[in-house]
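Structure, as structure tokens:
Apart from one protein chain that is not included, each protein chain of the complex appears where it belongs.
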Amino acid sequence: MTLELRQVALEVGGETHIHPTDLRLERGGFNILLGTTRAGKTTLMHLMAGLERPTAGQVWFEGRDVTGISVRRRNVAMVHQQFINYPSLSVFENIASPLRVARMARAEIDARVREAADLLKLTPMLGRRPDELSGGQQQRTAIARALVKDADLVLLDEPLANLDYKLREELREELPRLFEAKGAVVVYATTEPSEALLLAGHTATLHEGRVTGFGPTGALYRAPGDLLTAQVFSEPPINLGRVEKRGGRVALAQDGAALAEWDAPAALSEAADGTYTMGLRPHFVQPANGSGLPEVEGRVLVTELSGSESVAHFELAGQPWVSQAHGIHPFEVGLTARFALETARAFYFDGAGRRVGS
Amino acid sequence: MRRTNQIGWLFVAPVLLLVAFNALIPLMTVVNYSVQESFGDNVFFWSGLQWFEQLLNEDRFHAALGRQLMFTGIILAIELPLGVAIALCMPKKGPFVPVCLVLMALPLLIPWNVVGAMWNILALPEIGLLGYGLNAAGIDFNFTQSPVDAWITIVAMDVWHWTSLVVLLAFAGLSAIPDAYYQAARIDGASRWSVFRHIELPKMKRVLTIAVLLRFMDSFMIYTEISVLTGGGPGNATTLLSIDLVKKALGQFDLGPAAAMSLVYFLITLLVSWLFYTLMTRGEQ
Partner (left out) sequence: MARITLETLRHAYMRNPRAREDFALHSVDIEWEDGGAYALLGPSGCGKTTLLNIISGLLRPSEGRVLFDGEDVTRRRPDQRNIAQVFQFPVIYDTMTVRENLAFPLRNRGVAEADIAARVAEIGTMLELDDMMDSRAAGLTADSKQKISLGRGLVRQDVAAILFDEPLTVIDPHLKWKLRSKLRELHQRLRVTMIYVTHDQTEALTFADQVVVMSAGEIVQLGTPEALFERPHHTFVGHFIGSPGMNLLPARVAGGRVTIETGAGDPGHQAGAATEVVGDTAIAVANPAAGDGPAEIGVRPEFVRLAGEGEPGLQAALVKVSDTGRHRIAETRVGRHTVRLLVAEGQGVPEAPRLVLDPARTFLYRDGWLAGEAR
């Protein structure tokens, strides 16, 4: 099955909510929409489902134009960030509700509900009402309802955002497995890059109503097409620096003075001389250890330790930078510290924000 | 976000029809009467704006309007603070909450003519518990003869009847305030007055706006209770707008002037309600 957006756009009252978008989402594996709040993830999902009608473009499903067709006549399931269940119905009836609407035989409903409940570890709770469940169980009920429906299109809108950390981890493990066998096109919205990576599949990065990049999740993360995609797909934020490229050399400069200098990678050395923006993920900025990598000095603003990791925020050439390193590294706040840059892993963006070599 | 859906009108149509029958058609009839002269037997003449001119220059109308404004002003000034005060004193949690709420709602459940009759009997100087009691205590009280006593009685009756509504609304507003606000105020060392002024009152603003609007409109249209209790007397002392209107329309069969008066009455209510609403919701953006 395939869901295809062709030049889909949405304007409301002269304001563009979604810029013309082309996307081709396949079944098997999650299709992830990654972006900050208000980037347009939910709106895009509504357009896919037919909850909202695009002001331009078409939505195709399985080679059929479904643009004007209301969500009621399409087989769509949706799970929201808030735990949405029927408060007066038991867990069993909640899960069964879409099947009752479809007038399925009683025995068939029973079998399907029990199967879904079993998968989502809800079997002991089937007789309870939603307000007697924990947050995790309530969301499991909502997910089970989407699962039994055998929908063609399943939309999961930040389904784990309101759950405790550990519950989130657990459900994130299970979700791809649960929907794998269903043969539906699954779309999953999240604000967290790490969540997108763990769910794998394909990812589309969104920024202010525009899809900036789309591809296999790991590939998009490792080779973003432009600066916006790299920024959306980085947590903590990707470090940015202005670099000067002259011939085969690159220099990170401030007020004309070079802070660090290194050989340009192949892709960049073919590009014209001039100013580029370098993007370097925080875990490629390490405390200096004399390994021969280009080093810079920055004033440490804040340090954070998290078990196995040290995070240091520092100022470099007037920009806030972050270093994320394994192990415990004591930094003194307010003093300067030296950091090594794994420049081989850096991205270079031209004036228009395109990644050089993409 | 969503654009208008043509099918939507189908669902709204029944309500529109109902509103048309209930409000628009009678209103148009009233407008029609208000510009005609009637001589019984359904004989009507065009009279233009004559009734309006006459009405607006009429002392009787001015007096009734003045009494009406005074009545509404007094009951608002009493019922709002009193209602908020009672709501503040009510328990916020526990088994007594539903008990309090039911007790509070009781006066609202009594039919209006019964309220009038109850207070009439209660206040009668010869037999009423209140009237007799006051007189026995040496206070001269007779609402059938003294205009002041009549006013005290109708105001007391309205306060008794309607303060509950303000209490219920204010209570709803108060219960919507999260505990964290009270806890933060305790930590900030805020006084009881500060808590009321900076937390409770602002959070109750919306429901109090509704309370003022409802109480204004209802009190402006009050008829049944006063009609049963005092019949507008003694003399014309408690003849408020609606009572005056009925006297004119049914007592004297002056259909034209009465229609003109009800239109003016309607416009005043509308205007003052709008004024209240804009004033109280101003600065919320």
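Every chain is named by a letter (A and B) in the order it is written, and numbering of its residues begins at 1.
Methods note: a contact is a pair of C-beta atoms (placed from the backbone, for glycine too) under 8 Å apart; a residue touches a chain by one contact, two chains touch by 3 or more.
Since we're looking at a predicted model, the values are computed, not measured.
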item	value
Residue, one of A:Q7, A:T36, A:S70 or A:S88, that touches the chain absent here	A:T36
Touch with the omitted chain, as defined above, among A:T217, A:S323 or A:T343	A:T217
From A:E235, A:E261, A:E295 or A:D350, residue that would touch the chain that is not displayed	A:E235
Listed residues A:E192, A:E295 or A:D350, member touching the removed chain	A:E192
Touch with the omitted chain, as defined above, among B:A184, B:L250 or B:L267	B:A184
For chain B, residues in touch with the removed chain	178, 180-181, 183-184, 186-191, 194, 197-199, 201-203
Positions on chain A where the hidden chain makes contact	36-37, 134-135, 161, 164-166, 169, 177, 191-194, 197-198, 200, 217-218, 221, 235-237, 281, 283, 301-308, 311, 313, 324, 328, 333
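In this text, only the chains that are shown with their structure count from here on.
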item	value
Chain A and chain B, separation of their C-alpha mean positions in angstrom	56
